[in-house]
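Below is one structure; the comments refer to it alone.
Up next, chain A:
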Amino acid sequence: MDVIISSIGGLFLLLGGIIAIIGGIGVLRFPDFYTRMHAAGVGDTLVTGLILVGLILQMPEWLVVIKLIIILFMTLFINPTSSHALTKTAFQNGLLPVLHKKEEANKGDAGPSTR
Partner candidate 1 sequence: MIVGLYNYWIVVILMMIGFYIVIAQGNLIKKIAGLIIFQTSVFIFYISIGKVDGATAPILADQFSQYSNPLPHVLILTAIVVGIATTALGLALIVRIKEAYGSIEEDEIQEKDNQEC
Partner candidate 2 sequence: MLAHLPVLQVIVPLLAAPSCLIIKRPVLVWMFTLMVSGAAFLISIALLQQVLASGTISYEMGGWAPPWGIEYRIDELNAILLLIISAISTVVLLAAQTSITAEISEDRHTIFYALYLLSLAGMLGIVSTGDAFNVFVFLEISSLSAYAMIAMGQGRRALWASYQYLIMGTIGATFILISIGLMYQMTGTLNMADLADRLPQVANTKTVLVAFAFFIVGVCLKLALFPLHMWLPNAYSYAPSIVTAFFAATSTKVALYLLIRFTFSVFGYSFSFTTLPLQELFLGLGLLGIFIASAAAIYQTNLKHLFAYSSVAQIGYMIVGFSVGTSAGLMATLLHVFNHALIKGALFLALGAVMYRVNSVQLNDFKGLARQMPLTMAAIVVGGLSLIGVPLTVGFVSKWYLVMAVLDNGWWPVAVLILLGSLLAIVYVWKIVEVAYFIDPEPGTPQVSEAPMALLVPVWLLVAGNIYFGIDTRLGVQMAQSAAQSLFGGSP
Partner candidate 3 sequence: MLIAATLAILVVMFLAFIRGYIGPTFYDRILAVNMFGTKTVLFICLLGFVMGRPEFLDIAMVYALINFISVIAILRYSGSFDERRPPGNRKSIGRDV
């Protein structure tokens, strides 16, 4: 039974790692801020959940589990909130998403850099 649980935990961890890398690539490769935000925001929350659940399944003492659960809840609150705040401010300050691509050549300067 223990073996099964911990191997499921391992699976979670692995999945978390893979998604984390996918998210990271997304953040690096996507064309504009909002799509990157999407990759980061969604990716982060999912990865955190997966890895922490994986660790919980790995584990032993109840105190550790409680702490993990607290961290899990905290990140579940904090991550979306900060993503929300960030995106909202960006939008309100006039940063616009990219909808069309005219030329590949101009790709370098993405947008009216802040202020």
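Candidate entries met the following condition: all candidates are chains of the complex that A comes from, given by their letters.
The rule is short, and it goes like this: a contact is a pair of C-beta atoms (placed from the backbone, for glycine too) under 8 Å apart; a residue touches a chain by one contact, two chains touch by 3 or more; residues count from 1.
As the structure is a prediction and not an experimental result, all values here were calculated from the model.
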{"item": "Direct contact with chain A in this complex, candidates 1, 2 or 3", "value": "3"}
{"item": "Residue ranges of chain A touching candidate 3 (in the complex, touch as defined)", "value": "9-11, 13-14, 16-18, 20-21, 23-25, 27-28, 31-33, 36-37, 40, 44, 47-48, 51-52, 54-55, 58-61, 64, 67-68, 70-71, 74-75, 78-79, 81-83, 85-86, 89-103, 106-111, 113-115"}
